[in-house]
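Just one protein chain is left out here, and the rest sit where they should.
Which chain is which? They are A, B and C, in the order written, and residues in each are numbered from 1.
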Amino acid sequence: MPGDESKQMLTGPEVLKHNSQDSCWVIVHGKAYDVTDFLPEHPGGQSIILKYAGKDATAAFDPIHPPDTLDKYLPSSKHLGPVAMETVMREDEGVDEEEEARQERIKQMPSLEECYNLLDFEAVARRVMKRTAWAYYSSGADDEITLRENHSAFHKIFFRPRVLVDVTTVSTSTSLLGHPSSVPFYITATALGKLGHPDGEVCLTRAAGTHDVVQMIPTLASCSFDEIVDAATDKQTQWFQLYVNKDRSITRKIVAHAESRGCKGLFITVDAPQLGRREKDMRSKFSDQGSNVQASAGSSVDRTQGAARAISSFIDPALSWKDIEWFKSITKMPIVLKGVQRVDDTLRAAEIGIAGVVLSNHGGRQLDFAPSAIELLAEVMPALRARGLEESFEVYIDGGVRRATDILKALCLGARGVGIGRPFLYAMSSYGVAGVERAIQLLKDEMEMNMRLLGVTRVEDLRPDLLDARGLSARSVGSPVDSLSLGAYDPLVAPGQRVSKL
Amino acid sequence: MPGDESKQMLTGPEVLKHNSQDSCWVIVHGKAYDVTDFLPEHPGGQSIILKYAGKDATAAFDPIHPPDTLDKYLPSSKHLGPVAMETVMREDEGVDEEEEARQERIKQMPSLEECYNLLDFEAVARRVMKRTAWAYYSSGADDEITLRENHSAFHKIFFRPRVLVDVTTVSTSTSLLGHPSSVPFYITATALGKLGHPDGEVCLTRAAGTHDVVQMIPTLASCSFDEIVDAATDKQTQWFQLYVNKDRSITRKIVAHAESRGCKGLFITVDAPQLGRREKDMRSKFSDQGSNVQASAGSSVDRTQGAARAISSFIDPALSWKDIEWFKSITKMPIVLKGVQRVDDTLRAAEIGIAGVVLSNHGGRQLDFAPSAIELLAEVMPALRARGLEESFEVYIDGGVRRATDILKALCLGARGVGIGRPFLYAMSSYGVAGVERAIQLLKDEMEMNMRLLGVTRVEDLRPDLLDARGLSARSVGSPVDSLSLGAYDPLVAPGQRVSKL
Amino acid sequence: MPGDESKQMLTGPEVLKHNSQDSCWVIVHGKAYDVTDFLPEHPGGQSIILKYAGKDATAAFDPIHPPDTLDKYLPSSKHLGPVAMETVMREDEGVDEEEEARQERIKQMPSLEECYNLLDFEAVARRVMKRTAWAYYSSGADDEITLRENHSAFHKIFFRPRVLVDVTTVSTSTSLLGHPSSVPFYITATALGKLGHPDGEVCLTRAAGTHDVVQMIPTLASCSFDEIVDAATDKQTQWFQLYVNKDRSITRKIVAHAESRGCKGLFITVDAPQLGRREKDMRSKFSDQGSNVQASAGSSVDRTQGAARAISSFIDPALSWKDIEWFKSITKMPIVLKGVQRVDDTLRAAEIGIAGVVLSNHGGRQLDFAPSAIELLAEVMPALRARGLEESFEVYIDGGVRRATDILKALCLGARGVGIGRPFLYAMSSYGVAGVERAIQLLKDEMEMNMRLLGVTRVEDLRPDLLDARGLSARSVGSPVDSLSLGAYDPLVAPGQRVSKL
Partner (left out) sequence: MPGDESKQMLTGPEVLKHNSQDSCWVIVHGKAYDVTDFLPEHPGGQSIILKYAGKDATAAFDPIHPPDTLDKYLPSSKHLGPVAMETVMREDEGVDEEEEARQERIKQMPSLEECYNLLDFEAVARRVMKRTAWAYYSSGADDEITLRENHSAFHKIFFRPRVLVDVTTVSTSTSLLGHPSSVPFYITATALGKLGHPDGEVCLTRAAGTHDVVQMIPTLASCSFDEIVDAATDKQTQWFQLYVNKDRSITRKIVAHAESRGCKGLFITVDAPQLGRREKDMRSKFSDQGSNVQASAGSSVDRTQGAARAISSFIDPALSWKDIEWFKSITKMPIVLKGVQRVDDTLRAAEIGIAGVVLSNHGGRQLDFAPSAIELLAEVMPALRARGLEESFEVYIDGGVRRATDILKALCLGARGVGIGRPFLYAMSSYGVAGVERAIQLLKDEMEMNMRLLGVTRVEDLRPDLLDARGLSARSVGSPVDSLSLGAYDPLVAPGQRVSKL
C-alpha cells in the first residue's frame, strides 16, 4: 500500500498495529506516515515520536513543525495516505485538572482594553497560556540572571529632558537597513509561534502590516516561511533570521528563497552554536511525561531537554568568521550578525563589510551572565564613533524592552532600532492579532508622548546628551541580609484603623 | 424656552427627553444646560457628558470644573434655568460595595493626633479616599520609577552635623522671591482639589494662612482662582502656576488677573506640553465605566486616558524659549520656570533674566526616568556658582519631600525653597483644613528640631558642608536575584517561644 | 497637717479629695506628697501628674525618676507622710488584654542558654517587654534610617585575615582612658533602666563587675547615681555621662560628686541640645492615654512627645565650645565629648586638650541621616594620624554594635573602645543580671575566636591592614522596583515534593 498512488483510506486499527520502534506509523492532519526509518534522525529524539506510535500526533506535531515539514523531509514513499478519522479511537485523556483550571482563567481574562502596556500582556499570558508554551517562551538560561538583567539594565539610565521646545509635531518614523519604518522598533524572530496561538507567526505579520512595523521571520517558525510572507501586504518590510545548517546547501537554498520572496535583510544568528539550557522549559517537559518518569528514578540520567533542544540539532556549531565571505557571495540582502556580544566582535563585523549587528544575548536564553544589550551598546557606540563608523554601520539591540522609554534610551545611545520579541508573543497568545495590534499601538503612543516630554520631535535628534547613563556599568549585587537583625527590627507603621468597641 | 429671561422651572421628565447626541441637556447644581453644540469641543471628550445626558451631572462635574466654568465657557443662551429637583428621578445606584467599605474605613480612621508625620497622612488617605481620587493624586508616569526615586533620592544624602553650637534660638524663616515666609517650603500647585475634599483648594489656602506659608495657585484648580484668592488673608503670599493656553489672549487675561489680585510670582509650567500617561489613573477610570467596556473587548482601542488627559487639552505643546520675552512683557510678577530638568536649561533661564526655576519632574507624573530634583539640584548649583548666579537667581525644587530632613538637604545644597504637593492633598482629603494645619505644624516642628541637631540656627547657614552627598549620582539597580539559591537558603532565626506541653 | 513633723497616717479617701489642679496630692511608695505648686514645673508636663491626682502614682513614677528625686526636688514641707495603703482603693484596671498576652509570652520565653548572640536577646525582649518600654528603648529618630544604618554600616567592611600565625594565646584586654579593661568594649549610658527591669541600672553594674567591663553611668538613670556606684566592686571602673543643666551650679555639683565617688571619666553629651522625635515612642505614649485623646481629634496639636521629651527639659541647648574650659576647671577626670559627628569637630576637641571623643549619633535617636560612627571613624582616624594625634587622643564609637566582628572592625580602624547600649538593656529586660552576664560572655567568646581567626593575638595588633573597607562610603539606595515586571516574572523553583495519588 505505501507508495501506491491509488491509496485506499486507512483505518485507525490498521494504523494502530504499527506502534513500535520496528514499525512506527503516525497520523498527522488526517494522514498516516511511516516514520520507522526516520526515527533515529528525528532532531527531537525518537522517544517523543514513539509516544504517538500508531496514533494521531497532530496536536503535538503542529506547534513544533511548519506545515511543509513532512513534504520536505519525509520521502513521499512514506506518505501513506488519508485515514478514516472516525475509526481512530480517541484516547480518553481523563480529566486534566490543570487544563480545566486554565480554561476557567481564560473565561475570566481581562478585556484587551484593560491592557495598558506591554507588561500587562505578559501578566495575562502567564495566566492563560498552556504551561509548556509559557515555559518555552518565558524561560531563560540557568538562573535567568541575564533574562532579567536585560530588562532591569534599562533602569540604570535616567533622562535629561529638554523643556521649552516646540513639540507640536512629533514623528517616530525612521529607516531601518535603508527601508522606511513607522517606528524604530521591529518584531524580532522567535520560534514556535503556534505554541501560543493556533495561527502562529502570521498573527504577528498581520499586526505588523497594520502598523507599518518591520517583522523578522524566524527559521524556527511554526508557520512555513511562505505562509508568513504571503500574509504580508505589498508594502510591508520583512527580514529573515537564519540559523545556519551544518549542510550549507540547505542554507544556500533557504537564503536564496528568502531573497526571492522579497526579504530586505538577512540576520544570521551567531550566539547559538547550541541552544541553551532553560530549566523552566526542561521542567515543564518533564512533568508532561507523567508517572513513567518515576520508574527510572535513581537509575539513569534523563536526557529530556525541553523544546529548545528538540528543534535545534541541525544548527552548525562550526560557524565562524571564515564563513562570512561565503554568505556575502550568496545574497545581495544586507547581512546583519545577530547576537554579537563584544566590542571587538562588533568592530570586526564593521571592518569586513557587514551591514550591521544586533547586540543581543538571545533574550537571556543562551549564556547566563551574558551582558545586557543596552549596557553593551554604551560601550560599542563610542568605539564605532572613534572609527567614524557610527553612521554607515547599523547597530540594533534586543532583549528586555518593555517601554518606549527603553527604546528611547537605546536610540539616544546610538542604536538604529530595537527588536521586541516576547511581549508580542504574549499579546498574540492572549488576544491574537488584535492583541499584537494594541501592543504596538500602546508602544507608539508611549513613544510619541515620551519624545514630546524629552523635548525631541524626530528620531534623529535622540542623542547621548539626553541621558544620564553613569549608572550603567555598576553592578549592584546586594550584600547578604542579616536575618537576625532583620527579624528583630520592629518596622515603623502608620497609624492603624481604630477598632470599634461595641 | 432656552435663552428666555423669564425662565420657567423645568421638570426632570422634560430634561430627560434630551438625552442623546442630537439634543443633550444636563443638570448641574439644580440648573439645566443645553450642551448639544458644545459636545465636540469638550476637552474631556463627549462620551463622558453623554453618560449624563438628560440627568443630574453635578457629582461628576464638580471636582473637575471650577464653579465659574459654565458661565465662562457656555453661552448664556444655553443656560436653561432652574430645575424642580424633586421631579428629577434619582438613579438607583444600587449597592456600591466599594463605597460602603470605604465609608466603614472612614468611620474607623485614626484621630488626627495620631498622625505624626507627612507619611501618616498618606497612609490614611489611601484608605479613606475614593478610589478614583486616590488614583488621580497618587499616580505617576509609566512604572512610577521617577515618582518613587523622587522620595528615595533624598536617602542618598547623609548629614555632617555640628555639635557644641548654641542653638537656644532657631529660626526657620526666610524670604521667597523677595517676600518673607515663616518657612522655606511652600504648598505647590496641584490640580483638582475637590476630588479629595468638597471644599477643594481653599482648604490649603486657609491652612497656609494660619501658618504663614506661601501657596501656589494651580491653573487646574477645582475652585475658581478668585475663590482661592478670596480665602486668603491680607498678609498671605500667593503665587500663580500657569499652564499656557494655545490661545495666548486667554493666557494674557489670566496672568493679568492673577497679578491684579496680588499674586507675587508667576510659575510657568514647562514640563507638560502634554499631560502624562498615568496608568493607575487610567485603570481607575476604566473600572468606573462598568460593564459596557466589556462589549468592546477585542474590537477597538479604548481612548480612555484618565483624569489627566480630560482636563489638559488646552495646553500648548508649542510653548518654547521664544515665548519667554512675551511673558516678561505682559507682567511685572517675577517669572519662574517650573519643571526645568537640565543644567543647561537652568543656565539659559538665568541668562535671559528669569527670576528662578523650579527643578521638578512634575511629581513623577510626566516622563518616567526623569531625574529627581534633589539630584539635579546637586548638579545645577555648582554650575550657577561658577557663574556667580547662585544669589540673584532662585532655585526651587519639588517632588518626594516628606520630612524636614529632606528640606534641609535641599537647602544645604542651595535651594531657596521647597515645594510640597501631595502630602498636603492627603492631609486635606483625610482631615480637611485641620489636617493641613497639623501637617504644616509637624513639618515646622521637625525642621526646628533638626536645625538644632544640625547645629544651625538660621536658614542662611545651611551649607553644602553639612552634607555627605557622595551617594547622590550612584544608581543602585539591584541585580536580579538568584531564586533557587534564595529558596534553598535556610535563614537564621532567633530562639523561638517554647511550646507548652500539657 | 502638711509640714507637720508628727505626721498622722493618712487615708486613701483623704488623699483622694486632692485630685485636681487646685490641690493635687499623689502617693508614691506609700507616702503622700502635695505637688500642687510643682505642677507647672514638672519637666514631663502637668497632665501626666494630674492623671494620678489623689491616687497612687508609684508604678508610673518609678521607671522615670531615681528614688531620691522627691527628696531632692520637692521641699520637705510638701512631704505629707505615710498613707494607710489598705485604705487606698485599688483601681480596677479591668482586663488588660495586651498585658495578659505579654504575660503568656513571658511564660514561654526561651531559656537563657538558647540565646547565642546579642541579637537573640533583642528578639526575646521584643516579645516580653512592655510595649511602652520596648518603644522607648528601641525607637530612633524619624524614619529610623540612622538607627539601622548604624548596624548595617558594619556590613560594608570585610576582613583580610592572616593565616599561619601562632594564636594559641589570645588576649582581649586593653586600657581605656588609662584604666585596664578585660575587653575593648564598655556598657554605654542609656536612660530609664527600670522601664526594662525593676532593679534598673544596677543590673548592668553587677554584670559589668563580674566581667571586668567598664560601665558608663547615665545622668538619666532610673536608679540614683549613688545606688549605681554602690553596686560596683572596688576594682570596677565606672565613667559618668553628663547632660549639662541650664543651671551650671547643678552641673558643677553633680560632676564633683561623680569625681568624689571615683568615676574615672566624664563623658559630656554634645549631640542632644534637645532630645529627638522618636515616633515609635510617641505612638506608644499615645495609645496609653486611651479614649480621651479621641475627644480632641481635629481640634488641636497634641503635645505628647513620648518619654524622651518628658525627661529632658533641663538640658541646656546653649552648651557650646566656649563651655569646655569651664569643665576642665571643675574636674580632674579626663573629659570626653560624646556625640561628635564631624572630622573638624574631632580635631577641634583634640586641639583644645580634651581626652577623647565618642563618635556617636546617640543610637540613631537624634538626627535621622546622621552618619554611622563606624563610617565617620574611617574618616576621622586618618585626619588624626596626619596630625600625630592618634595615640594621645582616644576615639570611641557607639551605635549598632552587635557582634565581636563589629568591635574588631572599629578597633582595626583605630578606635580605642566601643560602647554598647541597647543589647545589654535587652538582655537585662529579658533575663536580668544573668542575661547581661551571658551577653558579655558571648561577646567575649566571639571576640577571642575571631581574633584567632584574624591571626591576631593582642588588641594593639588590630590594624587597618586587616580590613577591606572600600565599601564604606558607598551608599546603596535601591532604585525603585518595577512592580509590573516583578509581578509578571515567574521565579525559578526547585523540584517540589511529589503529590501522592491515592
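The rule we apply is simple: a residue touches a chain if its C-beta (ideal position, glycine included) is under 8 Å from a C-beta of that chain, and two chains touch if they have at least 3 such contacts.
Just so it is clear, the model here is predicted, and its values are computed rather than measured.
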Touch criterion as defined above, residue of B:19, B:132 or B:152 at the omitted chain: B:152
Of B:73, B:326 or B:489, the residue in touch with the unshown chain: B:489
Touching the absent chain when the full complex is considered, from C:13, C:30, C:180 or C:471: C:471
For chain A, residues in touch with the removed chain: 105, 107-111, 114-116, 119-120, 122-124, 127, 142-143, 145, 149, 270-271, 273-274, 276-277, 279, 282-283, 286, 293-294, 296-299, 301-302, 304, 317-321, 323-324, 337, 339-342, 345, 366-371, 473-485, 491-494
Missing-partner contacts on chain B, residue numbers: 117, 119-120, 122-123, 126, 134, 138, 143-144, 148, 151-152, 155-156, 279-280, 283, 402, 476, 478-479, 482, 484-485, 487-490, 492, 495, 498
Touching residues (missing chain, whole complex) on chain C: 111-114, 116-117, 143-145, 147-149, 152-153, 155-168, 403, 405, 409, 431, 434, 438, 441, 445-446, 449-450, 452-454, 468, 470-471, 474-478, 483-484, 487-488, 494-500
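One rule holds for everything that comes next: only the chains that are shown with their structure count from here on.
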Nearest-to-centre chain - CA centroid comparison: B
Numbering shared by both copies at the chain B-chain A contact, with half separating same from different: different
Computed distance of Cα centres, chain C from chain A, in Å: 60
Sites on chain B at which at least two other chains make contact: 111, 114, 116, 143, 145, 474-478, 483-484, 494
